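Incomplete set of chains, arranged as in the complex.
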Amino acid sequence: MTATFVVLIDFLGTFAFAISGGLVAVRHRLDLFGVLVLSFAAATAGGIIRDVLLGLVPASVVDWRYLAVSVAAGLVTFWWHDVVERLRNPVQISDAIGLSLFAVLGAGKALASGLGPTGAVMLGILSGVGGGIVRDVLVATIPGVLQRELYAVAAFVGALVVVLGDALSLPPAPVAVGGAVACFVLRWLAIRRGWRLPQPRSREVP
Amino acid sequence: MTATFVVLIDFLGTFAFAISGGLVAVRHRLDLFGVLVLSFAAATAGGIIRDVLLGLVPASVVDWRYLAVSVAAGLVTFWWHDVVERLRNPVQISDAIGLSLFAVLGAGKALASGLGPTGAVMLGILSGVGGGIVRDVLVATIPGVLQRELYAVAAFVGALVVVLGDALSLPPAPVAVGGAVACFVLRWLAIRRGWRLPQPRSREVP
(Lines give C-alpha, C1' and ligand atoms only; values in the text may rest on other atoms or scores of the structure.)
Protein backbone atom coordinates (compact mmCIF):
# COMPACT_ATOMS: atom_id res chain seq x y z
CA MET A 1 0.00 0.00 0.00
CA THR A 2 2.86 2.37 0.76
CA ALA A 3 4.41 1.46 -2.57
CA THR A 4 1.14 2.21 -4.36
CA PHE A 5 0.99 5.53 -2.58
CA VAL A 6 4.54 6.45 -3.66
CA VAL A 7 3.76 5.48 -7.25
CA LEU A 8 0.62 7.62 -7.18
CA ILE A 9 2.56 10.61 -5.87
CA ASP A 10 5.33 9.92 -8.40
CA PHE A 11 2.83 10.14 -11.25
CA LEU A 12 1.28 13.26 -9.73
CA GLY A 13 4.73 14.89 -9.73
CA THR A 14 5.34 13.67 -13.28
CA PHE A 15 2.03 15.16 -14.38
CA ALA A 16 2.74 18.49 -12.69
CA PHE A 17 6.22 18.78 -14.19
CA ALA A 18 4.87 17.76 -17.61
CA ILE A 19 2.27 20.55 -17.38
CA SER A 20 5.09 23.05 -16.75
CA GLY A 21 6.89 21.72 -19.83
CA GLY A 22 3.76 21.98 -21.95
CA LEU A 23 3.15 25.57 -20.85
CA VAL A 24 6.68 26.62 -21.78
CA ALA A 25 6.24 24.94 -25.17
CA VAL A 26 2.93 26.71 -25.79
CA ARG A 27 4.46 30.06 -24.86
CA HIS A 28 7.16 29.49 -27.48
CA ARG A 29 4.58 28.35 -30.07
CA LEU A 30 6.06 24.90 -30.60
CA ASP A 31 3.93 22.45 -32.54
CA LEU A 32 2.14 19.43 -31.05
CA PHE A 33 5.27 17.27 -31.10
CA GLY A 34 7.25 20.06 -29.45
CA VAL A 35 4.64 20.33 -26.70
CA LEU A 36 4.80 16.59 -26.04
CA VAL A 37 8.62 16.57 -26.06
CA LEU A 38 8.82 19.44 -23.58
CA SER A 39 6.22 17.79 -21.35
CA PHE A 40 8.14 14.54 -21.33
CA ALA A 41 11.52 16.24 -20.93
CA ALA A 42 10.40 18.44 -18.05
CA ALA A 43 8.87 15.46 -16.27
CA THR A 44 11.59 12.89 -16.79
CA ALA A 45 14.95 14.45 -17.73
CA GLY A 46 16.02 14.90 -14.10
CA GLY A 47 15.44 11.24 -13.32
CA ILE A 48 16.92 10.13 -16.64
CA ILE A 49 20.19 12.01 -16.06
CA ARG A 50 20.33 10.71 -12.49
CA ASP A 51 19.88 7.11 -13.63
CA VAL A 52 22.43 7.46 -16.44
CA LEU A 53 24.97 8.83 -13.93
CA LEU A 54 24.24 5.84 -11.67
CA GLY A 55 24.69 3.43 -14.58
CA LEU A 56 21.02 2.39 -14.60
CA VAL A 57 18.57 2.19 -17.49
CA PRO A 58 16.12 5.04 -16.71
CA ALA A 59 12.71 3.97 -15.41
CA SER A 60 10.92 6.42 -17.71
CA VAL A 61 12.44 4.74 -20.77
CA VAL A 62 11.42 1.26 -19.63
CA ASP A 63 8.03 1.98 -18.04
CA TRP A 64 5.51 3.27 -20.59
CA ARG A 65 3.35 4.89 -17.89
CA TYR A 66 5.71 7.86 -17.54
CA LEU A 67 5.30 8.57 -21.23
CA ALA A 68 1.52 8.12 -20.97
CA VAL A 69 1.24 10.54 -18.04
CA SER A 70 3.49 13.09 -19.80
CA VAL A 71 1.57 12.85 -23.07
CA ALA A 72 -1.73 13.24 -21.20
CA ALA A 73 -0.42 16.38 -19.50
CA GLY A 74 0.97 17.64 -22.81
CA LEU A 75 -2.37 17.19 -24.59
CA VAL A 76 -4.22 18.91 -21.75
CA THR A 77 -1.84 21.85 -22.03
CA PHE A 78 -2.02 21.90 -25.81
CA TRP A 79 -5.81 22.15 -25.91
CA TRP A 80 -6.64 24.01 -22.70
CA HIS A 81 -3.52 26.07 -22.03
CA ASP A 82 -5.58 29.16 -21.28
CA VAL A 83 -7.51 27.25 -18.61
CA VAL A 84 -4.27 25.80 -17.22
CA GLU A 85 -2.66 29.25 -17.07
CA ARG A 86 -5.60 30.48 -15.01
CA LEU A 87 -5.17 27.56 -12.57
CA ARG A 88 -1.87 29.09 -11.47
CA ASN A 89 -2.21 28.04 -7.84
CA PRO A 90 -2.93 24.32 -8.33
CA VAL A 91 -0.18 24.13 -10.94
CA GLN A 92 2.36 25.70 -8.60
CA ILE A 93 1.25 23.41 -5.78
CA SER A 94 1.63 20.27 -7.87
CA ASP A 95 4.97 21.50 -9.16
CA ALA A 96 6.13 21.97 -5.55
CA ILE A 97 4.84 18.48 -4.73
CA GLY A 98 6.73 17.09 -7.71
CA LEU A 99 9.91 18.89 -6.67
CA SER A 100 9.65 17.61 -3.09
CA LEU A 101 8.99 14.06 -4.13
CA PHE A 102 11.63 13.89 -6.86
CA ALA A 103 14.32 15.38 -4.59
CA VAL A 104 13.58 12.89 -1.83
CA LEU A 105 13.20 9.85 -4.11
CA GLY A 106 16.32 10.86 -6.07
CA ALA A 107 18.49 11.11 -2.98
CA GLY A 108 17.14 7.78 -1.73
CA LYS A 109 17.83 6.07 -5.06
CA ALA A 110 21.41 7.43 -5.09
CA LEU A 111 22.02 6.12 -1.55
CA ALA A 112 20.57 2.74 -2.54
CA SER A 113 23.03 2.65 -5.47
CA GLY A 114 25.92 3.03 -3.03
CA LEU A 115 26.68 6.71 -3.49
CA GLY A 116 28.08 8.70 -0.56
CA PRO A 117 26.23 11.58 1.13
CA THR A 118 27.53 14.37 -1.15
CA GLY A 119 26.70 12.48 -4.31
CA ALA A 120 23.25 11.58 -2.94
CA VAL A 121 22.43 15.22 -2.16
CA MET A 122 23.66 16.28 -5.62
CA LEU A 123 21.57 13.67 -7.39
CA GLY A 124 18.56 14.54 -5.23
CA ILE A 125 18.79 18.16 -6.34
CA LEU A 126 19.41 17.08 -9.94
CA SER A 127 16.32 14.81 -9.87
CA GLY A 128 14.27 17.80 -8.76
CA VAL A 129 15.62 20.51 -11.02
CA GLY A 130 17.09 18.64 -14.02
CA GLY A 131 13.81 18.42 -15.91
CA GLY A 132 13.25 22.17 -15.70
CA ILE A 133 16.79 22.85 -16.86
CA VAL A 134 16.48 20.64 -19.95
CA ARG A 135 13.02 22.11 -20.66
CA ASP A 136 14.41 25.66 -20.69
CA VAL A 137 17.55 24.77 -22.68
CA LEU A 138 15.32 23.25 -25.38
CA VAL A 139 13.65 26.62 -25.96
CA ALA A 140 17.03 28.41 -25.91
CA THR A 141 16.46 30.31 -22.66
CA ILE A 142 18.50 30.45 -19.47
CA PRO A 143 17.01 27.91 -17.01
CA GLY A 144 14.73 29.65 -14.56
CA VAL A 145 16.08 27.57 -11.68
CA LEU A 146 19.45 29.33 -12.09
CA GLN A 147 17.83 32.74 -11.61
CA ARG A 148 14.50 32.57 -9.77
CA GLU A 149 13.17 32.39 -6.22
CA LEU A 150 14.38 29.58 -4.00
CA TYR A 151 13.81 26.41 -5.92
CA ALA A 152 16.98 24.36 -5.88
CA VAL A 153 17.50 25.23 -2.22
CA ALA A 154 14.19 23.56 -1.38
CA ALA A 155 15.33 20.44 -3.24
CA PHE A 156 18.64 20.64 -1.40
CA VAL A 157 16.88 20.67 1.98
CA GLY A 158 14.68 17.72 1.03
CA ALA A 159 17.65 15.66 -0.17
CA LEU A 160 19.71 16.67 2.86
CA VAL A 161 17.05 15.39 5.28
CA VAL A 162 17.11 12.02 3.51
CA VAL A 163 20.90 11.79 3.63
CA LEU A 164 21.07 12.86 7.29
CA GLY A 165 18.35 10.38 8.21
CA ASP A 166 20.32 7.65 6.47
CA ALA A 167 23.54 8.65 8.26
CA LEU A 168 21.70 8.46 11.60
CA SER A 169 20.09 5.13 10.61
CA LEU A 170 16.59 6.53 11.09
CA PRO A 171 13.69 4.60 9.51
CA PRO A 172 13.55 5.69 5.85
CA ALA A 173 9.77 6.16 5.35
CA PRO A 174 9.13 8.88 7.96
CA VAL A 175 12.44 10.54 7.06
CA ALA A 176 11.35 10.70 3.42
CA VAL A 177 8.01 12.22 4.41
CA GLY A 178 9.83 14.74 6.61
CA GLY A 179 12.22 15.68 3.79
CA ALA A 180 9.40 16.08 1.31
CA VAL A 181 7.37 18.23 3.71
CA ALA A 182 10.39 20.42 4.50
CA CYS A 183 11.08 20.88 0.77
CA PHE A 184 7.43 21.65 0.02
CA VAL A 185 7.02 24.17 2.84
CA LEU A 186 10.23 25.99 1.91
CA ARG A 187 9.28 26.13 -1.76
CA TRP A 188 5.78 27.32 -0.91
CA LEU A 189 7.01 30.07 1.38
CA ALA A 190 9.50 31.14 -1.29
CA ILE A 191 6.68 31.54 -3.83
CA ARG A 192 4.37 33.35 -1.39
CA ARG A 193 6.98 35.73 -0.05
CA GLY A 194 9.18 36.03 -3.13
CA TRP A 195 12.24 34.70 -1.32
CA ARG A 196 15.27 34.67 -3.60
CA LEU A 197 18.91 33.71 -3.40
CA PRO A 198 21.32 36.63 -3.49
CA GLN A 199 22.67 37.72 -6.85
CA PRO A 200 26.20 38.98 -7.48
CA ARG A 201 26.53 42.73 -7.13
CA SER A 202 26.32 45.18 -9.99
CA ARG A 203 27.24 43.44 -13.21
CA GLU A 204 25.41 43.50 -16.49
CA VAL A 205 25.48 41.19 -19.46
CA PRO A 206 28.07 42.90 -21.65
CA MET B 1 25.64 -8.71 -48.30
CA THR B 2 22.57 -7.35 -46.51
CA ALA B 3 24.80 -6.24 -43.64
CA THR B 4 27.10 -4.41 -46.05
CA PHE B 5 24.06 -2.73 -47.55
CA VAL B 6 22.81 -1.58 -44.13
CA VAL B 7 26.27 -0.23 -43.28
CA LEU B 8 26.42 1.65 -46.57
CA ILE B 9 23.00 3.20 -45.97
CA ASP B 10 23.99 3.96 -42.37
CA PHE B 11 27.00 5.94 -43.55
CA LEU B 12 24.87 7.66 -46.20
CA GLY B 13 22.50 8.77 -43.43
CA THR B 14 25.44 9.83 -41.26
CA PHE B 15 26.85 11.87 -44.14
CA ALA B 16 23.50 13.54 -44.85
CA PHE B 17 22.92 14.46 -41.21
CA ALA B 18 26.51 15.70 -40.92
CA ILE B 19 25.94 17.98 -43.93
CA SER B 20 22.91 19.47 -42.14
CA GLY B 21 25.07 20.10 -39.07
CA GLY B 22 27.79 21.71 -41.14
CA LEU B 23 25.32 24.02 -42.87
CA VAL B 24 23.89 25.21 -39.54
CA ALA B 25 27.44 25.85 -38.30
CA VAL B 26 28.34 27.84 -41.43
CA ARG B 27 25.16 29.92 -41.10
CA HIS B 28 26.19 30.84 -37.55
CA ARG B 29 29.78 31.56 -38.66
CA LEU B 30 31.42 28.99 -36.39
CA ASP B 31 35.08 28.25 -37.05
CA LEU B 32 36.42 25.05 -38.60
CA PHE B 33 36.31 23.13 -35.31
CA GLY B 34 32.73 24.32 -34.74
CA VAL B 35 31.73 23.10 -38.18
CA LEU B 36 33.24 19.67 -37.51
CA VAL B 37 31.61 19.45 -34.05
CA LEU B 38 28.18 20.31 -35.42
CA SER B 39 28.61 17.84 -38.28
CA PHE B 40 29.54 15.07 -35.86
CA ALA B 41 26.86 16.01 -33.33
CA ALA B 42 24.08 16.20 -35.90
CA ALA B 43 25.10 12.85 -37.34
CA THR B 44 25.68 10.88 -34.14
CA ALA B 45 24.05 12.50 -31.09
CA GLY B 46 20.73 10.70 -31.59
CA GLY B 47 22.42 7.31 -31.65
CA ILE B 48 24.79 8.25 -28.82
CA ILE B 49 21.93 9.27 -26.49
CA ARG B 50 20.01 6.11 -27.44
CA ASP B 51 23.00 3.89 -26.66
CA VAL B 52 23.72 5.66 -23.37
CA LEU B 53 20.08 5.16 -22.32
CA LEU B 54 20.40 1.48 -23.20
CA GLY B 55 23.62 1.18 -21.19
CA LEU B 56 25.78 0.56 -24.26
CA VAL B 57 29.03 2.21 -25.34
CA PRO B 58 27.97 4.20 -28.43
CA ALA B 59 29.08 2.78 -31.78
CA SER B 60 30.17 6.20 -33.03
CA VAL B 61 32.63 6.54 -30.14
CA VAL B 62 34.16 3.10 -30.76
CA ASP B 63 34.08 2.97 -34.57
CA TRP B 64 36.28 5.64 -36.15
CA ARG B 65 34.42 5.51 -39.46
CA TYR B 66 31.51 7.58 -38.10
CA LEU B 67 33.95 10.33 -37.21
CA ALA B 68 35.64 10.02 -40.61
CA VAL B 69 32.34 10.30 -42.49
CA SER B 70 31.24 13.26 -40.35
CA VAL B 71 34.54 15.08 -40.77
CA ALA B 72 34.40 14.52 -44.53
CA ALA B 73 30.90 15.98 -44.65
CA GLY B 74 32.00 18.86 -42.43
CA LEU B 75 34.95 19.71 -44.66
CA VAL B 76 32.78 19.57 -47.77
CA THR B 77 30.33 21.97 -46.13
CA PHE B 78 33.11 24.22 -44.87
CA TRP B 79 34.67 24.70 -48.29
CA TRP B 80 31.69 24.39 -50.64
CA HIS B 81 28.75 25.48 -48.53
CA ASP B 82 27.39 27.68 -51.32
CA VAL B 83 27.36 24.69 -53.67
CA VAL B 84 25.77 22.51 -50.97
CA GLU B 85 23.07 25.11 -50.30
CA ARG B 86 22.17 25.08 -54.00
CA LEU B 87 21.85 21.27 -53.94
CA ARG B 88 18.80 21.65 -51.70
CA ASN B 89 16.93 18.72 -53.18
CA PRO B 90 19.62 16.01 -52.87
CA VAL B 91 20.42 17.21 -49.35
CA GLN B 92 16.79 16.98 -48.28
CA ILE B 93 16.48 13.56 -49.86
CA SER B 94 19.54 12.20 -48.07
CA ASP B 95 18.36 13.77 -44.82
CA ALA B 96 15.01 11.99 -45.25
CA ILE B 97 16.89 8.74 -45.98
CA GLY B 98 18.97 9.26 -42.85
CA LEU B 99 15.86 9.92 -40.77
CA SER B 100 14.11 6.81 -42.09
CA LEU B 101 17.08 4.59 -41.53
CA PHE B 102 17.99 5.89 -38.10
CA ALA B 103 14.39 5.62 -36.84
CA VAL B 104 14.09 2.04 -38.04
CA LEU B 105 17.55 0.94 -36.87
CA GLY B 106 17.07 2.71 -33.53
CA ALA B 107 13.77 0.98 -32.80
CA GLY B 108 15.27 -2.35 -33.78
CA LYS B 109 18.30 -1.84 -31.54
CA ALA B 110 16.04 -0.94 -28.61
CA LEU B 111 13.96 -4.08 -29.11
CA ALA B 112 17.14 -6.16 -29.33
CA SER B 113 18.22 -4.67 -25.99
CA GLY B 114 15.03 -5.95 -24.38
CA LEU B 115 13.00 -2.73 -24.31
CA GLY B 116 9.22 -2.92 -24.57
CA PRO B 117 7.22 -1.47 -27.49
CA THR B 118 6.77 2.05 -26.05
CA GLY B 119 10.44 2.41 -25.20
CA ALA B 120 11.44 1.09 -28.62
CA VAL B 121 9.24 3.62 -30.44
CA MET B 122 10.60 6.42 -28.22
CA LEU B 123 14.21 5.47 -28.89
CA GLY B 124 13.49 5.07 -32.60
CA ILE B 125 12.19 8.64 -32.74
CA LEU B 126 15.11 9.83 -30.59
CA SER B 127 17.63 8.13 -32.91
CA GLY B 128 16.10 10.02 -35.82
CA VAL B 129 15.64 13.47 -34.32
CA GLY B 130 18.18 13.63 -31.45
CA GLY B 131 21.08 14.73 -33.64
CA GLY B 132 19.13 17.67 -35.01
CA ILE B 133 18.06 18.71 -31.52
CA VAL B 134 21.63 18.73 -30.17
CA ARG B 135 22.81 20.54 -33.33
CA ASP B 136 20.30 23.35 -32.80
CA VAL B 137 20.86 23.61 -29.03
CA LEU B 138 24.60 24.07 -29.70
CA VAL B 139 23.89 27.24 -31.68
CA ALA B 140 21.42 28.45 -29.03
CA THR B 141 18.30 28.14 -31.18
CA ILE B 142 15.04 26.29 -30.58
CA PRO B 143 15.31 22.90 -32.32
CA GLY B 144 13.58 22.99 -35.67
CA VAL B 145 12.05 19.56 -35.13
CA LEU B 146 9.94 21.01 -32.30
CA GLN B 147 8.42 23.58 -34.66
CA ARG B 148 8.60 22.57 -38.32
CA GLU B 149 6.75 20.43 -40.83
CA LEU B 150 6.18 16.78 -40.00
CA TYR B 151 9.56 15.36 -39.13
CA ALA B 152 9.27 13.49 -35.85
CA VAL B 153 5.93 12.04 -36.96
CA ALA B 154 7.67 10.40 -39.90
CA ALA B 155 10.23 8.88 -37.52
CA PHE B 156 7.35 7.79 -35.29
CA VAL B 157 5.68 5.94 -38.16
CA GLY B 158 8.93 4.23 -39.15
CA ALA B 159 9.62 3.08 -35.60
CA LEU B 160 6.01 2.02 -35.10
CA VAL B 161 6.13 -0.26 -38.14
CA VAL B 162 9.21 -1.98 -36.71
CA VAL B 163 7.61 -2.46 -33.29
CA LEU B 164 4.31 -3.74 -34.75
CA GLY B 165 6.19 -6.13 -37.03
CA ASP B 166 8.08 -7.44 -34.03
CA ALA B 167 4.87 -7.86 -32.01
CA LEU B 168 3.36 -9.85 -34.89
CA SER B 169 6.60 -11.89 -35.27
CA LEU B 170 6.96 -10.85 -38.92
CA PRO B 171 10.42 -11.31 -40.53
CA PRO B 172 12.53 -8.27 -39.49
CA ALA B 173 14.25 -7.39 -42.80
CA PRO B 174 11.16 -6.68 -44.94
CA VAL B 175 9.48 -4.99 -41.96
CA ALA B 176 12.48 -2.67 -41.59
CA VAL B 177 12.37 -1.83 -45.29
CA GLY B 178 8.64 -1.17 -45.02
CA GLY B 179 9.11 1.08 -42.00
CA ALA B 180 11.89 3.03 -43.68
CA VAL B 181 9.86 3.49 -46.86
CA ALA B 182 6.79 4.64 -44.90
CA CYS B 183 8.93 7.13 -42.96
CA PHE B 184 10.63 8.39 -46.12
CA VAL B 185 7.39 8.83 -48.10
CA LEU B 186 5.68 10.66 -45.25
CA ARG B 187 8.65 12.96 -44.74
CA TRP B 188 8.91 13.63 -48.44
CA LEU B 189 5.22 14.45 -48.80
CA ALA B 190 5.50 16.73 -45.75
CA ILE B 191 8.32 18.70 -47.43
CA ARG B 192 6.56 18.87 -50.83
CA ARG B 193 3.16 19.87 -49.47
CA GLY B 194 4.27 21.79 -46.38
CA TRP B 195 2.37 19.47 -44.01
CA ARG B 196 2.73 20.62 -40.41
CA LEU B 197 1.54 19.52 -37.02
CA PRO B 198 -1.05 21.82 -35.44
CA GLN B 199 0.19 24.57 -33.16
CA PRO B 200 -1.57 25.75 -30.00
CA ARG B 201 -4.03 28.57 -30.63
CA SER B 202 -3.20 32.23 -30.27
CA ARG B 203 -0.39 32.65 -27.81
CA GLU B 204 2.72 34.72 -28.20
CA VAL B 205 6.10 34.57 -26.51
CA PRO B 206 5.61 37.13 -23.72
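Going in written order, the chains are labelled A and B, and every chain counts its residues from 1.
Please note the rule applied: contacts are C-beta pairs under 8 Å (C-beta built on N, C-alpha and C of every residue); 3 or more make two chains touch, one makes a residue touch a chain.
Everything numeric in this text was worked out from a predicted model, so none of it was measured.
Trainee: Of the identical chains, 2 are shown. What's the total across the complete complex as given in this file?
Mentor: Per the structure file, the complete homomer consists of 3 copies.
By definition in this document, only the chains that are shown with their structure count from here on.
Trainee: So if I superpose subunit A on subunit B by CA, what angle comes out, to the nearest 5°?
Mentor: The C-alpha superposition of subunit A onto subunit B needs 120 degrees.
Trainee: Express in whole angstrom the distance between the two chain centres, defined as the mean CA positions of subunit A and subunit B.
Mentor: 29
Trainee: Touching residues of subunit A toward subunit B in the complex: what are they?
Mentor: It is residues 25-35, 37-38, 48, 52, 55-58, 61-62, 64, 67, 78, 81, 137-140 of subunit A that touch subunit B.
Trainee: So in the complex, which bits of subunit B are touching subunit A?
Mentor: These residues of subunit B touch subunit A: 52-55, 115-119, 122-123, 133, 137, 140-143, 145-148, 151-153, 196-200, 203-206.
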